[in-house]
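Only one protein chain is missing from this complex, and each of the others stays in its spot.
As written, the chains take the letters A, B and C, and residue 1 is the first residue of each chain.
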Amino acid sequence: MVDYIWIVIALPLAGAVFLHFFGSRLREPLPGVIATSTIGLGFIYALIATADFFAGTGEAETVHLFDWIAPLGANAELLWDPLSAIMTLTVTGVGALIHLYSIGYMHGDARYGRFFTYLNFFAASMLILVLADNFGLLFVGWELVGLSSYLLISFWFHKPSAAAAGKKAFVVNRIGDVGFLIGLMLILAEFSTLTYGTVLEEPARVITTGMATAITLMLVLGAAGKSAQIPLYFWLPDAMEGPTPVSALIHAATMVTAGVYMVARTAALFELASFSAAAVATIGAFTALFAASIALKQRDIKRVLAYSTISQLGYMFLAVGTGAYVAGIFHLFTHAFFKALLFLGSGSVIHAMGGEQDIAKMGGLRKIMPVTHFTMAVGWLAIIGIPPLAGFWSKDEILAIAFGEGGWFTFLWVIGLITALLTAVYMTRWMYLTFWGEARWEDGVHPHESPAVMTAPLLALAVGSAGLGLLNTPWPFKPALEHFLEPSFEAIKMAHIPSGSTPWILAAVSILTAAAGAWFAYRKYQGADAFDIAPVMPRRTGVWRWVGNAYYVDDIIGNLIVLPGKLVAAWTAFVLDSEIIDGSVRAVGGGVRRIGGWLRPIQTGFTRNYAAVTFAGVVGLLLWFVTRGVG
Amino acid sequence: MEVTAGWYLALGALLFVIGASGMLLRRNALVMFMSIELMLNAVNLTFVAIGRHVGDLNGQVAVFFVMVVAAAEVVVGLAIMIAVFRRRASASVDDLAMLKG
Amino acid sequence: MTEISYLAIGPIVALTLGVVALLLVEVTWKPRTVWLGVIAGASLLGGFVLAVVQWIKASDEPDIWFRGMLALDPFAAFGAVVLTVLGAVAILVAWPLILEQGRRAAEFMALVLLALTGMVLMAAAANFIMLFLALEVASISLYVLAGFNRGSAASNEASIKYFLLGSFASAVFLYGVALSYAATGSLTLHGTAKFLADNVLLDSAALLAGIGLLIVGLAFKVSAAPFHMWAPDVYQGAASGVSGFMTAGAKVAGFAALARITVTSYGPYLSDWAPAVGVIAALSVVVGTLLAIAQSDIKRMLAYSSVAHAGFILTGLVAGVDGVPYVWFYVVTYAFQVLGAFAVVSVVSGPAASKSSLTDYAGLAQRAPVLAGSLALLMFSMGGIPLTAGFLAKLYVFREAVDAGYLWLVVVGAVASVAGLFFYLRVIVLMYMNPQSEEAAATSPDIRVSDPVRVALTGVAVVTLAFGIVPAPLLDVVTNALPF
Partner (left out) sequence: MDLNILSLLIWLPVAGAAVVIGLPRRRPELVVPIAFALSVLTLGLAGFLVVDFDSADAGFQFVEKAAIWSDLGIDYHLGVDGISVFLVALTAFLFPIGIVASVHIEHRRKEFMATLLLLEGALIGVFLSLDLILFFVFFEVLLVPMYFLIGLWGGERRLEAALKFFLYTALGSAFLLVGIIFLSAQANDQFGSPTFNYLELLDLDISRTAQYWLFGAFGIAFAIKVPLFPFHTWLPDAHTEAPTAGSVVLAGVLLKMGTYGFLRFNLNLFPEATVQLAGFLAALAVVGIIYGAAVAIVQPDLKRLVAYSSVSHLGFVVLGIFALTSQGLSGGVIQMVNHGLTTGALFLLVGMIYERRHTRDISAYGGLQKVMPWFAGFFLFTAFASAGLPGLNGFVGEFLILLGSYTRHPALTIIAAFGVLLAAVYLLWAYERVFTGEPDKEENRALTDIGLREVSILVPMVALIIALGVYPKPVLERIEPAVERVLDRLEERTDFESPLRIDDIADEEVNR
């Protein structure tokens, strides 16, 4: 089974290739069906292959496919261990549901087939990423998901904003990739190979703490790019220009978690570099808070979720940075479900509202879209952390471990808790403005419940969001996930939930916090009237103005980095290059001609001048010879 | 004071330089040509002096060849000058500067 | 050893007979011009055959005849071979011009043959006075040829400038002979060499001054800077039909003489004269190139380029006797190229014209593809592009100069040759890439290439390409064509 694990990648890849050539000729649901079934089959295959791990008898295996860049130790080799297995299951599982959903969502799009080509291609790329057995192949997947992300964000390329958002996503990701690349350079320089087996097995025998810190910080930069963390988070909100299933699959459930996965995968290095680990945790915590605060005042139904995703990814960073790898992966896993659910739900809403995305112009959809509303409510409770839904377990585990670590991490725990409060506020606001209260629709909008092909995945995801938290609870089962993942983190000293009563107290505190936030937001927006959207508008004063405009980060980047960069480039091109460098070249050429021109007047045409020059030559030559002869 | 070969050589050199100076300073083509003749004769003087000094007849014989050549040059030179200055009032070479640059 | 060798003077006699025959036949029978051409051709053929016989018979020993006057060595024989062929090509090239001369055709060809006689003698002379005579025979004939187009003011001006400055240079050369004679007491080349080999001069000032003046005299003939001032004016003023011959012949004969005297007589003083030759070479290359770039008339451009080429050839001479074969290689191939280039000029601008503006060549590739193709090939060769004789020639002289320790000179030469490409390419750009404007195409006359010129051009092109790819035949010959 494991020997042929490449089939999991090959299935969606084959789907992508097939659909690339024939997708446009097939009638409508067919491309979607093909794409969904390739990834669905992949899920089933992965599930079977994981069976040994479930049973606790499996061992990590590597599968050598073929030599790729052998001199770097970067070959087409796959690693099948619990960590990659759970990632594969998440990607294929959630992916399959989102594929299914897209069959309905993309209905009627002119490039229906192409959309599934890209979606399948994304799935294949993401699977390469998670199944890679060396940093080279990891980087391949890393970049290919970036490519798919680019293609899917700017899927509606005729919208300039979509095209620009796609480019922004790719370029910002590339900034992180440069860091990643530098990290890889360091790894190769130290270990002479990129294979996990060599690098991650007791790295301390090869490298110092300093080097480990350098390597990991560079990797963190890459991870921050992909997982939209400070300072490279700002591409993700714009990425919402893509079709909603894309936002759900790539920009919530899977691709953006690649950074978390990478940190977890390289845990051995982070273990050596406590500074980097703390940096990851700190970045995560601050990003969580920062993004949550922005989400408070967003009006776009998907942008709220985008910032929410950034915020939740921050939690995952906090987790892996704290050393709570299982908790991080756990949150990644649950988040994939409830965030995909929320996105797909908002897609359902957008679909219903005829493309409207402004939550200020929604409201009252509860009755019209009961299924959507119900599933959204599940997602809402999951994300704000109400037990026993999934989000509570995973988030709380992270917070509890951070608290337990003490010191600086206690401070991060405080931030995490504040973020939880804000999460409750903005998600409740989101729910309220979308589904509850009075309808504030614009004229001509006739919402309706979405077709079954869309609501079925919603229900499936809702089930997951509600129940999957139990996978890693202390009761009624043993912490199954931790047990499951153990082989992947065998050599790693992991942080654990503090023992005794502390976890219970902490859980109570966070439940109370969430409830308080939800209650506050509910009260605040209860008064929001039909057609009066004033209360839901971001207030244009003081700090809210900053928050409402996402702290003007895009403007700051535009004016402080992009614009000066363009100016420098323009100066280089049109002054330095064409005037100074090429100018010198032309000056040399022109100079030679000019000297020729200057010399011409010497040739006066007067015979006597010619004789004089000749005579001067004679004298010069005589001087040379006579001085040599005498001397 | 005895007139040694050195004096003849010096005189030859002086005459040669005078001829060359004439070439550089005079603008009449005929005079310039006469300057060249002077240079050739300066060389002749040198030849004779050296031939005499080293006791070699060749130096003296050379003079005859040079004189013949000079005569041939005169013939051709005058013909060219006549061709050139036939339609001109002056024989100044400075008027001939059409080709330059 | 007997003093008389008919073989030693064979080519000269053949050429001289041609001169006499031409003049006599012209005044007695007044035949059609083509018969005069046949006579000239026969004379050249005779000279050529005898020169080949000389080559075959010439031994590796010094073989001097007529009481030290003439050498019968491979060097002289090769010079005669090259010059007779060159003369034949020159007459082919000038044939349209000759036809225009009517009654003066015989006179014209006689002057060409006479000039050749002098040139052949220059390569063979073993005595300084003989060399001087040869130089004067060649020069005086060329003075007349330069002014042959009596109706043209430019031709007149060229003639008188050439005459005055040439005579001046001859006088300087002669004074050099006198000084050398003063120092060594010998007027023969071998006598000089023997004296210098047997005696150590306490004060070599007179000798070196003599060498310097000799070099000046010959540098003038080959138009090396700074003794080149006459060349552009003369080559431009003279009819295009003869400019090529003047350039080519003067270069071959001048370098033959220069190589012979420097190597045969003054070989031991290599370290004294070679640096001076190097400076002249560098100056020629630089000045010729820079001024050629600034020209808008192709004849002047070719004249300045010939100054640059004189510099390149001199670059080979700094290596002394080792460089002589490559000086030969360069000068021979260059002579044919420049002859061919002027042939094209004479077709495009008319054989008697003095001016040949570069703009006349715009779109030549369409009007006359053969001419344009030949000229392009010649330009590439002169520019030193590989697979042409010009490249190998440069390679050889550069290599010799580097071996002799003149790296700086080679660097100057290499860079200048790139700058030189600028003006060679400009001709090609005009011919191929600047289509002629409509009205210019309407007004410009059709270009007809007469058969003799076509034959000559083909020959030149073949030589340029053949020796650029397979230089071995020529190299085998020139490596044996050393002066003794």
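Definition applied: contacts are C-beta pairs under 8 Å (C-beta built on N, C-alpha and C of every residue); 3 or more make two chains touch, one makes a residue touch a chain.
Predicted, not measured: the structure shown is a model, and the values here were computed from it.
Just so you know, the chain we are not showing touches A, C across the whole complex. Only one residue from A:A452, A:I556, A:A573 or A:L623 touches the chain missing from this view: A:A573.
Only one residue from C:A42, C:L99, C:V370 or C:V402 touches the chain missing from this view: C:V402. For the chain missing from the display, the contacting residue among A:E77, A:D133, A:D177 or A:E271 is A:D177, taking the whole complex into account. Remark: the omitted chain is touched by one listed residue; of C:V20, C:V34, C:V418 or C:V462 this is C:V418. Only one of A:I5, A:A123, A:L188 or A:L219 touches the absent chain when the whole complex is considered: A:L188. Touching the missing chain, out of C:L196, C:V234, C:V286 or C:L392, is residue C:L392. What subunit C contributes to its contact with the hidden chain is residues 380, 385-387, 391-392, 395-396, 398-399, 402-403, 407, 410-411, 414-415, 417-419, 421-422, 425-426, 429, 432-434, 470-472, 475, 479. Residue positions on subunit A in contact with the hidden chain: 66-72, 74, 136, 139-144, 147, 150, 154, 157-160, 162-164, 167, 170-171, 174-175, 177-178, 181-182, 184-186, 188-189, 192-194, 566, 568-570, 572-574, 577-578, 581-582, 585, 589, in rising order.
Here, only the chains that are shown with their structure count from here on.
Looking at which of A-B and A-C shares more C-beta pairs in contact, the answer is the pair A-C.
In terms of their C-alpha centroids, the spacing between subunit A and subunit C amounts to 78 Å.
Contact of a single residue of subunit C with at least two other chains is seen at positions 160-161, 164, 168, 172, 232-233, 294. Among the residues of subunit B, those touching two or more other chains are numbered 20, 23, 32, 93, 96-101. By the touch criterion stated above, subunit A contacts subunit B in their complex at residues 600-601, 603-608, 611-612, 615.
Interface residues of subunit B, counted against subunit C in their complex, comprise 9, 12, 16, 19-20, 23, 29, 32-33, 36, 39-40, 42-43, 46-47, 50-51, 54, 56, 58-59, 61-62, 65-66, 69, 72-73, 76-77, 79-81, 83-84, 93, 96-101.
Within the complex formed with subunit B, the subunit C residues making contact are 129, 132-133, 136, 140, 143-144, 147, 150, 153-154, 156-161, 163-164, 167-168, 170-172, 174-175, 177-179, 181-182, 185-187, 232-233, 236-237, 294-295, 300, 354.
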